[in-house]
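Sharing a structure below in structure tokens format, with a few things to ask.
Only a single protein chain was left out; the remaining protein chains are all shown in position.
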Amino acid sequence: MIRYTLGRLLSLIISLVIASLVIFSVIEVIPGDPASFMLGINAREDTLAALRSEMGLDQPLVVRYFDWVIGLLQGDFGNSWTYKTPVSELISDRIWVSLPLAIYALILSTLIAFPAGILAASRRGGASDVTIMGATQMGVAIPNFWFAMIMVLIFAIHLRWFSAGGFPGWSNPLQGIKSLTLPAISLALPQAAILARIMRSSLLDMLSEDFIRTARAKGLTRGQALWRHAVRNALIPVLTIIGLQFSFLLAGGIIIEQIFFLPGLGRLIFQAISARDLIVVESVVMLLVFTVIIVNFAVDIAYAAVDPRLRIKA
Amino acid sequence: MKPGLIIGSFLSIIFIGLAFFSFIWIPYDIEALEISNKLKKPNFNHWLGTDHFGRDIFSMIMMGARTSIAVALLAVGIGVVIGVPLGLFSAARRGSFIDEVIMRGNDLIFAFPSLVIAILITAVFGPSAVNAIVAIGIFNIPVFARLTRAAALPLWERDFILSARVCGKSEARISIEHILPNITNLMIVQGTIQFSLGILAEASLSYIGLGAQPPTASWGRMLADAQTLVSIAPHVALVPGLAILLMVLGLNLMGDGLRDLFDPRIKGDRT
Partner (left out) sequence: MSLLNVKNLSLSIGSFQILHDVSIDVLPGEIVAITGESGSGKSLTALAVMGLLPYGSVMKGSIWLEEKNILTTSEHDLCSMRGRAMGMVFQEPMTALNPVKTIGNQVAETIIIHERVTKFEANKRAADMLQRVGLTVDPSRYPHELSGGQRQRVVIAMAIALRPKLLIADEPTTALDVTTQARILELLKDLVADFDMGLLIITHDLAVVAEIADKIVVMQNGCIVEAAKTQELLHNIRHPYTKALFNASTHRVILPKYIPSSPLLSVESVARTYNLPRKSVFGSRPKFQALDGVSFHISQGERVGLVGESGCGKSTLTRAILGLEEVQRGQIMLDGQSVFSQKKPNLEVRRKMQVVFQDPYGSFNPRHRVDRLIAEPLHVLENTPIGKDRDLAISKALEDVGLSAVDSKKYIHEFSGGQRQRIAIARALIIEPELIIFDEAVSALDVSVRAQVLDLIADLCRKRPLAYLFISHDLSVVRTVTDRVMVMQLGQIIEQGQTEQVFSNPQHTYTQSLIAAAPTLPEVTYAIETV
């Protein structure tokens, strides 16, 4: 178990290093002179020079990279050129919208997908299976931003149950959660459809395994065999998908935030792109990638908890 | 034949047909604005109504199908052309250092949220259909590489591969002669699925303005334009969304149907 964890940890660090290199080169190397890229062709020479020294462009590449990474490790993301404030402040304001949204959506997606997938698998070929599978086919095909628009049309404009957008902050947690509900549902439903399908097929794979027949020979009913023996084994592939989905939800939030006017990382990155504020773009992207890599690491560790075979093998 | 496969193929063929047909004829020129005729409900002249510039929505759907299909197909192409050989190579050298590097590289690409990378690319290179293709295509590479490797690995342990090796055939030749034909079906199925995901991804990108740029029509941007009009003229928002939904649904149903068709093995439970 220790060895397995250490191995995963090593690969986590390597992933982070490579990810930072890729992001650094896309943002700071490929454009040639990032400063003139950011300021456009009409920039004045003195503002250009100011930005260059602000970004440390007079330094060699290697030094710049290490400065950036060391800064990141200390929580110093640099200063935004357009906002004139530290990027870390910008991010810390907005992460409290984006992260809760992603987690909210993940919880919804899992809460919907698990029972649906298990029900469909246990009633294979029956009416509930056919209904659930039909619904998930639709769910997988729906673009989430369109779904969000429809939800706004129905629940905000016609029924007036929710507001069409905006975020009142966390001073009143209930209000905060309420305003994240429509966005979270639009994010979660398509993902829940995918997850339910995978849960079902993974369970069906398990149900055809020999050990299920052994369990049945012991006197377990179909349902007992499913619960006691298939679900835990079926979780192994499902966990992978949950890990991948988190990154999808976090990133998918970028679009959904636009629709619901939520002041999250998505809005920040869009404003930064139109303002060509590369420092902000770079930091937000790195933060998102970092979160995703950490989540995948957690998933890997969760594997070992589910599957004893992983605990000794590297 | 399962009904899913028939419905799926039917839907897919309709949209692909519309896209091809748009090269020959479309009902109205979509670059001609006719503001006086704006936001018309579906009627005899404009089957699916008009948008806020008075453009014919049906014509735009036809032209948008072209963009969606082209972008998604090329993105799948990138995935297949690069991913499949990588996967074959990795499987042939399974357990080696290079295999490890390829697979870790794939994991790493998966660690980047695809949308974020698309945003990163467009932030630096500017929005365009080509950049959208590249951004979507990059994420198809690890999908195909992993799938190819996973499918090829058990084949390499099969006796018919061993006997080909005993006959002195090289790894490359075995990969092409024996492995590839045995995983083609799987690739067709996955290709269909990735195609549908590509349609969705293209729609997302053009919705946030990072896909094909005007005057090229695209379903995603039609939706973006319709967003503020959704309460006044819901059809402007409903039609492009339904087009995406039906096309993706069709491709998925077709993919699932093909999977069942190719894999007649009954995955039944015993009790």
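As written, the chain order gives the labels A and B, with residue 1 at the start of each chain.
Quick note on the criterion: contacts are C-beta pairs under 8 Å (C-beta built on N, C-alpha and C of every residue); 3 or more make two chains touch, one makes a residue touch a chain.
The structure displayed is predicted, hence computed values, not measured ones.
Here the missing chain is touched by one residue of B:R94, B:K169 or B:R259, and it is B:K169. Not every partner is drawn; the one left out touches subunit B at residues 158-160, 162-169, 178, 181-182, 268, 270-271.
Not every partner is drawn; the one left out touches subunit A at residues 2-3, 6, 209-211, 213-221, 224, 228-229, 232-233, 306-309, 312-314.
The rule is simple: only the chains that are shown with their structure count from here on.
Remark: subunit A and subunit B have CA centroids separated by 21 Å (rounded to whole angstrom). Remark: subunit B residues 104, 107-108, 110-116, 119-124, 196, 200, 203-204, 207-208, 220, 223, 226-227, 230-231, 234, 237-238, 240-241, 244-246, 248-249, 252-253, 267-271 touch subunit A in the complex. Interface of subunit A with subunit B (complex): residues 11, 14-15, 18-19, 23, 26-27, 30-31, 37, 124, 137-138, 140-143, 145-146, 149-150, 152-153, 157, 204-205, 207-208, 212-213, 216, 222, 244, 247-248, 250-252, 254-255, 258-259, 269-270, 273, 276, 278, 281, 285, 288-289, 292-293, 296.
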